[in-house]
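Can you keep this structure in mind? I'll have questions shortly.
A single protein chain has been omitted from the complex, and every remaining protein chain is retained in its original position.
Right, subunit A next:
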Amino acid sequence: MRRCPVLLFLAWAGFLFLAGLWLFASGFLLLRVELPQHSACTPSPAPATALAMGSCWLPRRFARAVLVLVDALAFEFARFEEARPRPRPYENKLGALHHLAATQPHHARLYRFRADPPTTTMQRIKGLTTGSLPTFVDVGSNFASYAIREDNLLAQLVHNGRRVVFMGDDTWGGLFPKMFSRSYFFPSFNVKDLHTVDDGILQHLYSTVDGGDWDLLIAHFLGVDHCGHKHGPDHPEMAKKLTQMNEMISSLVDHLENDTLLLVAGDHGMTDTGDHGGDSEKEVNAALFVYSKTPLFRAGPPKEPETVPQVNLVPTLALLLGVPIPYSSIGEVMADLFEGDGDAVTAALSQLAAYHVNAKQVDRFLDSYALAAQDLPGNRLQQLKELFTAAAEEHAQLLAQVQEGLLALPELEAQLGRLRSHFQHYLREARAVCTTSWARFHPFRMVAGCALIAASCLLCYIASELASALDFYHHCFYSLFGGLLAGALLGWAHGDLDPILVASWVAAASQLGFFWHSWSQRPRRIHLASVRPPVASMGLWQRLRAWLEPALPLGILALRCGAMFSDSFVIAESRVVPFLLASLAMLWVGKLHWDGQLSTPPDAPKQPPGSLSCHKESRPLLGLLAALLVCLRLSSLFHQCRDEVLHCQPSPCLAPLSSLRSPQVKNLCYLLCVASLVGLVYAVRRWLRHYGNLNSTSPLVLFVRWGFPLIAFCIACYWAVTSGTEDTLGKLQELVQAALVAFPRAVYGLVATGLLLVLWKPVTVFAQDNRAAAGPIVTPYQGAPSSQADLLHVISQIYRRMQESLNSRLEGGSRWAAVAAYGLGSVYSAALIITLTLLGFFLLLLHSERMSLSFLLLFLEAFILLRLHVSAMSLAGEAEPFVVPWNAVIAWVLATAQFFYSTGHQPIFPAIHWNAAFVGFHEDHTTHLVPALLVAANTFASHILFAVGCPLLLLWPFLCETRGSRRKRLKKDPQDEEQEPLMEMRLREAPERFSAMLLQLGLKYLFVLGMQLLACVCTAMILRRHLMVWKVFAPKFLFEALGFVVSFVCLLLGISLVLHVDCAVSAWYRQLEPR
C-alpha cells in the first residue's frame, strides 16, 4: 500500500459522495436564469394604432385595479354550494363572491387559479408579479438582498407613471424596495399570530380606496395562511377568519368605482394539515375572483369554473391597465376579459390583438432566454418558433382581409376561432416547455441521491474499520474497476448519456463492487482475527465495550445531525455547535477520568495508602480543557446575525475599520489586528525553531524567515490604506488606489511563491554530515610519480586522512559515522504548518481587518485540540498511536463548523461577504472565475484550513513523543545502540501502515462530513413542504454541500501534500546514501 492507492481510494470515496450530491441537487434545485431586460412602451409589438394617453401596446380597459391577495385562499374556500348538507368550517364561508357571481354574471366570475410549485409565499409573489416561474435559485439574482431585479408588473406600472399602494405582508417590502408610493407593512414572521396583519390592513383599506391617490392597490392578507399553519383548515378559527374576509370583500365592493377592477386571489392552496410549499393538488389549487362594476364578460359563466394558471394574471392585468407585459412573463392573457362590448367579430378581433401582443412578447422572451441559457431543449424551441411564425403570418393575412372586407361573416368567425386556438396552442406549449424545465421536483432523483450518499457514508465507515487489514485494498481495486466498468456500460446503455445519470450509475455499481468484495472477504478476515491472540481472549463484555468505545463521540455527531431537522436549531446553529464541541471535550476528559487514567492507582509505590494523586499529565489536560472552553466562548464574539433572530446585533468586528468614527479606537483596533498578525508569525516561527526546522538553508526556510514577515507587513500596509478615510489625501488619491491593488496582489504573489516552494522542496531538514569520506585514501594518480607536484599532492592527502581518523577516534568510539539531521522528526508537520500559515494569510486578507483576531483564535483552538488529542492519547495508554480516535476527528469537524460561524458567516445568501471579490481587484473582473473563487475562499475559510490540517491529527502524537528533549538527531548507523526519539520517522519505519492510517484518517473525516451532509440532504428532502424550506433548509443544504466539496478537495490536497513530503524525504535519504 503506497501513496497512489491512498489518493485514488479517497478520491473515489469523495466521487461517490459528489455523484450522490449531484443527483440529489438535480432533483431538488430548480434552476432558472434571470434576464435583465425590461419591456418598454415603445417599440410596441402591436401594429401601430392610435392609442389613448396612458396606454401602452393596447388600449387600456381599466384605469385602476385593486388586488386583494388572501394568502393560501384555496379554491375550496371560495367555492359556494348551498346544497351542502353539513358544510365544514372552511366551506361556504365566502358568500359575497357567490352572491356577486350569481346576481351579476357579466360582472363577476370565479376561476380556479393554479399555482406553480414551489408554493411558498415569496416564490408565489415573485410569480404573481413577474409572470414567470420562480425557482429556488434564480441565477443572476442579487443574492445580497431579496429584491426582485427581473422585469415585473410593479416596475412596469411605476415606469409608466402609475402609483402603487401596498398594505400587508412585509415580505413585499424586501422584494420591491422603493416601488410603492405608499405602503403599510406588517410583520409576517410570526405564524402563530392570526390578526396583526389583517387588522392592520382593514384599518387603512377603505380610507385608501376612497382617497383615490393610487392606480394599483395591493392588499395582502395573511390570516388565512397563518390559521392554516396553526390550526389546519378544518378548524372553527378558519371559519372565523374566512367570514372576516367575506365581510371585507362585500364592503370593499361598495367602495369601488366604475373604472376599477377588483381581483381577489389566493397565492396558493393548502394541504389538509394547512401546509404548503410542494406540488400536491391541494397546494396548487387556489382561487381567483374577478369583479368590476362595468360589464366584463359577454357570455354567462360556464358550469364548472375555468382553470387559469397563475402566470396568466400578469399579462392580463398589464394589458388591462395599459402597461407593457413584463419581459420574462410566460403567461397567456385571459381572453374573456378582452372581449369588450361590441359584436362577436369585434370581440374576437380585440381578443386576437391581445393574443398577438402576448405571443410576440413570449417569443421575444424565449429568444433572449435561449441566448442566455441552455436549459430549454433546442428542438422544442425550434417547434415553438415555427408555431409562432405560422400564427403571426396568419394573423397578418387575416387583418389585411378584414380591412379589405373580403370575408363573409361565418367564414370570418371560423377563421378567427381557428387563429385564436393557434395562438392559444403556441402560448400553452411555451409555458409547458418552461414548466417542465423549471418547476418540477424529481422525487426519484432525490431519493436516489439520498440513498447514494447514505451508502457512501456506510462505505466510509466500513472502509475505515478495515483499513488496518492492509492487503485488503490490493484486491479491492479489481472489484472497483469492474464496478466502474459495469456502471459506465449501464449508464451508456441507459440512453442519451446524461452525465448525472452516468455518474450515479458508475458510483452505484462500483459501490456494489466494494460491498460485494468486503462481504466475500469476510470469512477470511474473521479467520485472521481469531488467530490474533488478544481478540480471541477478549470476553463478550469486553468486545461489547470495544464496540461502544466510539459511541460517545458518535452520539454527539448524531445530536448534531439531528439538530439539522429543526429550523430553530439550524437558525441557532452558531450556538449549538460550540455547545456540542464543549460537551464533546468534557465527555472526552470525563471519560478518561472515569476510566481512572487521570489518577495513578492507589496501590502504586511511594503513595500513602488511601490517597490518590493526580497523574502528572492530568493538570495540563484540565488546563487545555479550560483553554478550549474559553476559546469557544471567545469565538462567539465574531458572529454574524440571521434576519430571523430578533434583537441580534452582528459582531462589531465584521465591519471594516474605516467605518469607525473615533480615530483613537481605530488606531487601537488597528494595532490589535497587527499584533495578532505578528503573534501568528511569531508563533509559527517559534514552533518551527523549537523543532529545529528553521536551521537549513533551503529556499523554503529562507522564505519562512523572510517571506512571512514580508507578507505580514504587506497585509498591515493594506489594512492601513483601507482603513483610512476616503476624502483625505486628495492629492495622493491615485497612489492610494494603486496601493489598494498592489498590496493584496503582492500578498497573493508571495503566498503563491511560498506554496510553490513547499511543493518544490518541502524538506526543511538541516543535515550535518561528519562521516568519513568513503573510498580510497589516496586518489590514484595517472602515470609515474615523476614530478614534485604529484608527490606533494599525495602527501597532503595522506596527512589529511590521518588527521581525520585521529579526530574521529578522539571523539569516541561509536560516533565515528553519524549524520546529524535537525528537524527530521517534524518534517511532515513543518510542511503542513507552513502551508496552513500561508493559506491563513491569504484567507485573512479576504476578511475584514478585525477578523484576524478570529483567525488567531482559530489557530490557537486547533493547536489546543491537537494537544488535547495527544495528551488524551498518551494518558489512555494507546498502544497504537497510528489510529486517530473518533473523538479527535469529530472535534475537528465540529471546530470547522464552529469557525464557519466565527469568521462571520451564516448559511444564508445575504450574509455572504461579497466585498471579498474586490480585494486586490478594482471592480474590473473580466471573468466570473476569480471573484467566485475569492468569495468561496472567504466563505469556506475554516473548511479549507481544517481540512488541509486534518493530517496533523495523525502526525501530532509522534511530534510530542519527546517533548522537552532537545536532541533531535537521527542516527544513520545501525550499530548505534542508544535509543533516540524517532518522532515522525516512526512513520517511515512502517510505510505500509503509515499510508493505511492516512487513508483511515481521511475516510473517517469524510464519514463525519458525509453524515452531516446526509442529514442536510434528508432535511431538504423530507421537509420540502415546510414553511421554512426556501428560507432555512435549502440555503443550509447549499452551504453544507459546497462546504463538503471544498473540504473534500482540501482534504485530498492536505493528504497528497503529506505524501509528497514523504516522497521528498525518501529522495533526501537517497541523496544521503552514496556520500
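Couple of notes before you dig in:
Please note the rule applied: contacts are C-beta pairs under 8 Å (C-beta built on N, C-alpha and C of every residue); 3 or more make two chains touch, one makes a residue touch a chain; residues count from 1.
Just so it is clear, contacts and distances are computed from a predicted model.
The unshown chain of the complex is recorded in UniProt as "Phosphatidylinositol glycan anchor biosynthesis class F", chosen from "Phosphatidylinositol glycan anchor biosynthesis class F", "E2 ubiquitin-conjugating enzyme", "Conserved oligomeric Golgi complex subunit 4" or "Translation machinery-associated protein 22". Residue in contact with the omitted chain (choice from A:349, A:488, A:512 or A:630): A:630. Within the set A:594, A:706, A:760 or A:1069, the residue that contacts the chain not displayed is A:594. Within the whole complex, the absent chain has one touching residue among A:575, A:690, A:745 or A:761, and that is A:575. Residue-level contact of subunit A with the missing chain is found at 192, 566, 568-569, 571-572, 575-576, 578-579, 582-583, 593-596, 598-599, 602, 610-612, 614, 629-630, 632-633, 636.
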